[in-house]
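With one protein chain removed, the remaining protein chains of the complex are shown where they sit.
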Amino acid sequence: MKVTFGKAIGDALKEEMRRDDKVLMYGEDVAQFGNIFGLTRGMLDEFGPKRVRNTPITETAIIGSAIGAAETGLRPCVELMYSDFTTVCFAEIFHCVSKWRYMHGPEFKLPLVIRNASGSSNGAGAEHSNCVESLFMHAPGLTIVTPSCAYDAKGLLKSAIRSDNPVLFCEPKLLYQAKQEIPDDVYNSDYTIPLGLADVKRQGTDITLVAIGLMVPRALEAAEKLAAEGISVEVIDPRTIAPLDKDTIYASIRKTHRAAIVEEGNKTSGVGAELAAQFQEELYDELDGPVARIAALDVPMPYNIPMEHYSVPDANNIMETIRGMF
Amino acid sequence: MKVTFGKAIGDALKEEMRRDDKVLMYGEDVAQFGNIFGLTRGMLDEFGPKRVRNTPITETAIIGSAIGAAETGLRPCVELMYSDFTTVCFAEIFHCVSKWRYMHGPEFKLPLVIRNASGSSNGAGAEHSNCVESLFMHAPGLTIVTPSCAYDAKGLLKSAIRSDNPVLFCEPKLLYQAKQEIPDDVYNSDYTIPLGLADVKRQGTDITLVAIGLMVPRALEAAEKLAAEGISVEVIDPRTIAPLDKDTIYASIRKTHRAAIVEEGNKTSGVGAELAAQFQEELYDELDGPVARIAALDVPMPYNIPMEHYSVPDANNIMETIRGMF
Amino acid sequence: MKYENDFLLKIHKELLEMRLLEAKMVDLYAESRVPGHIHSGMGQEAAFVGVLATRKPGDYFKLAHRVVSSSYLVGDPLDTFFGEILAKKTGNSGGRGGINHTGRLCDGVLGMSGTLGCDAAIPVGAAMTIEAEGRDNVAFFFAGDGATNRGPVYEAMTLAADWKLPVVFVCINNGFGISTPTEYSSPVPNVMADKAAGFNMPSVVVDGTNVLETYEGASKIVEGVRAGNGPAVIECKCYRWRGHFEGDQCAYRDGAVTQMNMEEKDCVKNFEKDLMDQGVLTADQIAEMRESFDKEMEASIAHAEAAPEMTADEIFDYLYV
Partner (left out) sequence: MKYENDFLLKIHKELLEMRLLEAKMVDLYAESRVPGHIHSGMGQEAAFVGVLATRKPGDYFKLAHRVVSSSYLVGDPLDTFFGEILAKKTGNSGGRGGINHTGRLCDGVLGMSGTLGCDAAIPVGAAMTIEAEGRDNVAFFFAGDGATNRGPVYEAMTLAADWKLPVVFVCINNGFGISTPTEYSSPVPNVMADKAAGFNMPSVVVDGTNVLETYEGASKIVEGVRAGNGPAVIECKCYRWRGHFEGDQCAYRDGAVTQMNMEEKDCVKNFEKDLMDQGVLTADQIAEMRESFDKEMEASIAHAEAAPEMTADEIFDYLYV
């Protein structure tokens, strides 16, 4: 069947709520409206108003209550609408969600998921287009997931909901409509994808390209074209950004001896900064050149759509950078 | 005269408030109490209750009002007490302060300074010991300053107050009592230190060590000891973390061909991540080995003091890492 | 009526022009000429016109994503207004920020944050400038019923009240925050006014679809704030005619109620009827005004369409001074 990324997320939520009645879901406009992207439509009817709840515009209370609910026995999966809104409950996520267990003792478990729609989307502007993964990588204790396709999104969200560690789950919103062919039996098999496991999306021998979220399809497109030019690109999707699956990525770099990272967010202090720093620190002798970072330009996201597109990497930007590495 | 880092900050504030009556200062407990570290004592008496104001515990309103005051003609210098509290007004700083001008047009100027006491201090724990520079490096538009000695602190704070761009001014709190000998006439000369200019704190030929804030004295101590072992360390204090003075740092790396960064904050997605990524990306051929990152362990800061000390780099950690690079 | 004709005609002109602007934005959006989203404020114009009829030069305004044509009301020329909507260099920020971040300091428009509530204390800061300069101006804060639930709004109210600053907090209660009815999101019917006493502020609740009632309620409140009595709250009750954004089918609410509001509580139509009944205006005059303003708008849109867009080499401009 053809499944959209958005449907996969909705289905993961429904399946987990059917499986475990401790799981509940809340956020702004997720009930009657079914979330502003339509992802949670039908859930209010199926699970009722105690397990599928609208909230007022109170992001700190969404996160705070999720902590309180999670530590006392529920498994809240909450939604922050836009990833940018993690910044209005930043302390709650950075200090409390991430560190709560460490600071309070092993008795404390926080089985909670914070979903958020991430990245740019046609003129959404500087406050509705951010990628926040790298900000939260700086907070020890948080698991950060960014899927790139419907299959992964479903399996990863199910794992996130089942995890006893708190998970920040970032959904590149330009992917919501992206379709993927998945065999029915596989899609409906209650499969999960382990957190912390990267996926080699394309085999290659000349360079390891770590691509995140929306950048994965663009990286694959670039890889296809570069193959015609004689450059064989291995595309790895970490899927879980923290903790990172170094084994898979490092094995690839040991094979290709070149590495680049492509992400949708701003370059400075982005995910690529940490990854590039790690790669060169830990695999210096394996690398035949610098680790390249391909990322958004360091500007607030312009409202003007041509400039928005210009500021975010596309397949051409990726190809250009990679060509320059040989 | 011997001047403490803390006194230098207080004097900078006073001198700028005397010089320009548009400058005002507010935050929690800065008036009668003179700030919890005693830095602003006497200022209420000198400048009166309209220019030196206590606020309630309302960090978002401190930042928001500073924006409104700054764009309409005042020059607020506000205080967030602990750097950790930038996380409770994160959106206000990350989205509004940093991007306000870009989003609203060239007519808008934000001459405001956000002071905050940064880093660890004897059992202050996981929520009162953070360094936040790297989080805000991800927000285009903000100037970020972290001084390491009294002389610099005074000159940089004066420049920050005079700047028409918003400045996040991080004060390593373990330095407040640190004394520096500065000739009276120099100290009282109304000197300023330009934002965006790094300082070579120690000349060396074998390795460039970029050290930030509290790590500068520790880096100098390590450099002194390493000199005895035959390793000549050039210690560079960027002082302004964003925008970074690449000229000074890169010139040094071109000379030494080795680089390391030492910072007080958590390693993952810290300042060193961005700097290491940049150095290897832009100076690959100049480097004879990987850029090393020396930083705090990736744990919430433990309350237990021996573990707190263990988690933050000291001169020995620096020496060990640097020795390993040769 | 107790008002001078001039005043009534001015109010009417403002109301009508805002309505036409709101309608024009919907049309432009439907033609896919606008990036991002627009949030039509049709039906809510009187709340802005009524409250802002109390304004005077030197006042400041923290406006909101709805009703964006309020920036035109306080001085933004149509050319920069449409320039920004269409993301052209002639817009307020040259198309960098977009229509949901309109700022124009020369008119006192302080800018707005797309992250609701994060700009709540910005008028508080502007009021500090007013105080420092000893003027009798005020700073207006506008936000919706939904946004008012955010914490920074209460922090801003606290700071303004502690420091007795001239801030007028205006809540535009249009019954919804996206799909969520105010009765659900707020434990009290008047989201901001019912909390005013808890911050030691006077308040008034007005029918925000009745421009003169709104003006009268606001006048008393704003007078007190100008007089130095400290901040205060105005809550304007109205109804959001259209979806939250264009395309919203509003399946979460009763279409009949919407219909009723559009028919019975049309702030433009009702005011025009009163004015016509009293011989202040004729239907012909109104038709003429509509036509002439439509021409003005079309000219500005054409001007904007013809204007250049920012280019790649300009993308970093204005980030720093």
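All chains are identified by letter, namely A, B and C, in their written order; residue positions are counted from 1 within each chain.
Here, a residue touches a chain if its C-beta (ideal position, glycine included) is under 8 Å from a C-beta of that chain, and two chains touch if they have at least 3 such contacts.
Predicted model, so just to flag it, every value in this text is computed and none were measured.
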Identified contact with the non-displayed chain, of B:122, B:188, B:205 or B:316: B:122
Chain A residues touching the omitted chain (full complex): 24, 50, 53, 55-56, 58-74, 76, 91-92, 95-96, 100-109, 140-141, 143, 163-165
Hidden partner chain, residues of chain B it touches: 28-29, 31-33, 36, 54-60, 84-85, 87-88, 122-128, 297, 299-300, 302-308, 310-311
Residue ranges of chain C at the interface with the undisplayed chain: 149-155, 158, 161-162, 184-188, 194-201
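The definition used in the following text is that only the chains that are shown with their structure count from here on.
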Reference chain A; chain at largest CA-centroid distance: C
Of A-C and B-C, whichever chain pair has more C-beta contact pairs: B-C
Distance from chain B to chain A - Cα centre to Cα centre, in angstrom: 31
Centroid distance [mean C-alpha coordinates] between chain C and chain B, Å: 40
Multi-chain contact residues (two or more partners), chain C: 93, 96-98, 101, 113-115, 118, 151-152, 319
Per-residue multi-chain contacts in chain A, two or more chains: 84-85, 87-88, 125-127, 299-300
